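All protein chains of the complex are present and in place, except for one that has been dropped.
Chains here go by letter, A, B and C, matching the order in which they are written, and residues are numbered from 1 within each.
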């Protein structure tokens, strides 16, 4: 099981993702600097971590989406490699047009750090298969721009095609149709605002995030 | 000889007294030029020189078997075993936050983090101690929102969890809010970096953000009383760039790992001046800088502006001979500006070149070790007389009284504040503001160890009796660490007071420090770092004396710790410690009767320690389901918080109903509310150990109640406690 | 040459900031204010010879996210 965590200037959950992958899924993890123009070979998973790439200046994820390494990430995704964008990573995936829609300022106009109960809407994805019967999981969010937006037709399509993977039980940020995480049509690129990388051991308040890392690596 | 005073007027503007100007002329044997005068004024400012407080700070115990570095460096360093060290400090950004709350608070957080990673530590936890004016004051709402947004905006972006803090409101802070930020970092004991320049001829490397005209005279500003003209005195506000800080942390730690760093120091207050002077001064060498080489953000900056700029996110390092390239490589990777701007010399002087000319050439000693030191006159501060509980009425309406207290601004839930702080980044947070524990707890990454952190001060006690209040601040911090099962290690402090030139204020400072020092001694709780903020007054009215204490403790095995959110139905509640029903300067008296008077509850340090050691042992043995120290609002507030956090009802059963209100609302010190399924052996052991322990109640049901005095559903209790702040800020 | 770029959320994308400002203004005693929209404005110098086309390209590449934002370019 081999995973890469992309490190943008301003990423701040890169180490957390590495720890989670190692402890929860026994993965071998390589950290890849945003300036690299090639990725390690034999990757089963690429993680775009949370944080404030480029300080979130201009727009969250906008500058990171233009990093040299993103061309490689896109190419890997096209080859079917699993890509997971968490929080700022989700924002980067949207800015890179690897996922539809965008993440707007929270409806409350404030950064919100809180535990969230999530409905696992689609447990058939390679990221969620490990949840099995578990239809509700608990993770935490921590963001100022987690308010998912897409136009109505896109939202209908996402729901119709089972691309909505996680839904908030109690919407913390005004996200359209309570969406917390979506997957691309091919099913190998997942973007989510909640942090599985902060919920991989019971003493952190929840170990539900571990299941996600385990299932995506098992799927490889 | 008569000294000419043609610059004396300028000196006055810089906050230097005429006699201080006179002293400069004597030390130099000549008139200083404008730049040199500016340098003296910041180095001799209260903020950098501690000229009023130093003689008193000397009373603090600063050593102990775990202390690796006490006061004198950028932060204090303590040994936490296994070759690891905790590095921490607290610092104020009071004046800047009052002028521009968002940027003032944000740059405060940035500054204290730099003090910590400058020493080789990766920051792992942030705390903040905030004091605002009366909620009804027109400025309070805006200041609160701005400060909280600024702290979150900076800390969240850098990616260090903000796990604990405190927030008070009192009209005494209407014109001078307090923003004290604390940072705790983790390092290996063999990889700690210091600021003393280790030799001559070594390259001095500037790195980080470019220098602009930000906050010129911030240090002298921070040492001046607000007058009507403070708008004019206002320095150009410093703007923080947390993104640059994040890069700075990574680059600094990476540079240190290359082994190229000989000495390093952040540019804090008085920027390039204090950092270069302190490094050379501590190393007993001289330094020569060519200011033309300083990375500059603006055109045509003068030497004066560069030396006094307080642009943020800048560092100064002295690298080993021939290792400049390691530095260049790291800075290039992280996209940081950097330049070799000078060398250390053997002259013991500060020499500055600009445009090819020598624009400053002064000895370092007068700037550092022989800067002025004042034994300011002081008088015994007023102390409030003891009040007999019998002379304080019981509440007319008990339900209303309890609800009023849990909704009082100082007690009400601060959720609206801490939900704006990232408490989970770094994935090692075990307890934070949200979880119902007396201290924040973060794991020491990859070990079974954890650090407990807290920040405490009860200004109304210090105001009523500076000595007892000083003791209490230290004791409460010790108690909070103990209540989660930690071994208290050491403290940092932030002494916030008014104008030290007034003997009654100086008396508060002296006595508060005496009290703190006594508590530190008897609790083996040394002071390893801190900060002093004076002149917190407006129009001659000083803030309540506020010596904030930040403390760090070690939990050897985090599986054995306690919180107050795990109360179980059927548990028996006990109070460890003695309850006389002290209501002097209590929250009860203030919130229900508008009376701010009476002696604060005294702290018996011997019992403080014995009660705490007893409770800590029970926690380690896994015999308690919940623990909460008793402080503001006494048993009622402590038990209410435990019930709400655990979502389990509590029926209180005071032993005596004579003066029940004193027993229930009294703020006697050194007490813990503990919950257990098996009380008898614990009671027996406590009595055998000569400690007081009393039955306090029973857990169960869904009400918070006491006999026929009051009965309130948890829902109502929570609505009152959670409701106040959102409603106040209009987010309700 | 100077370029000015205005970026606003597209109609149909709820401008929460605009709403908040509007409510605040009403509360401060300006009940008549309506349709508040908050956007971003960028000003910068262009090398001589470059013009609107370049700036438009910059918007498409970076300065605006056309999924949610529309932009207006002025070069003078």
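Convention: a contact is a pair of C-beta atoms (placed from the backbone, for glycine too) under 8 Å apart; a residue touches a chain by one contact, two chains touch by 3 or more.
Remember, it's a predicted structure, so these values are computed and weren't measured experimentally.
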{"item": "Contacting the left-out chain in the complete assembly, out of B:212, B:436 or B:654", "value": "B:212"}
{"item": "Hidden-chain contact residue, picked from the options B:74, B:118 or B:311", "value": "B:311"}
{"item": "Contact set of chain A toward the excluded chain (per top definition)", "value": "54-55, 57-58, 63, 66"}
{"item": "Touching residues (missing chain, whole complex) on chain C", "value": "6, 8, 18, 21-22, 24-25, 28, 30, 32-47, 50, 54, 58, 61-63"}
{"item": "Absent chain, residues of chain B that touch it", "value": "99-100, 102-103, 209, 212-214, 234, 236-237, 239, 241, 243-244, 297-298, 311-312, 335"}
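Just so we're on the same page, only the chains that are shown with their structure count from here on.
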{"item": "Mean-CA-position distance for chain C and chain B (Å)", "value": "41"}
{"item": "Computed distance of Cα centres, chain B from chain A, in Å", "value": "36"}
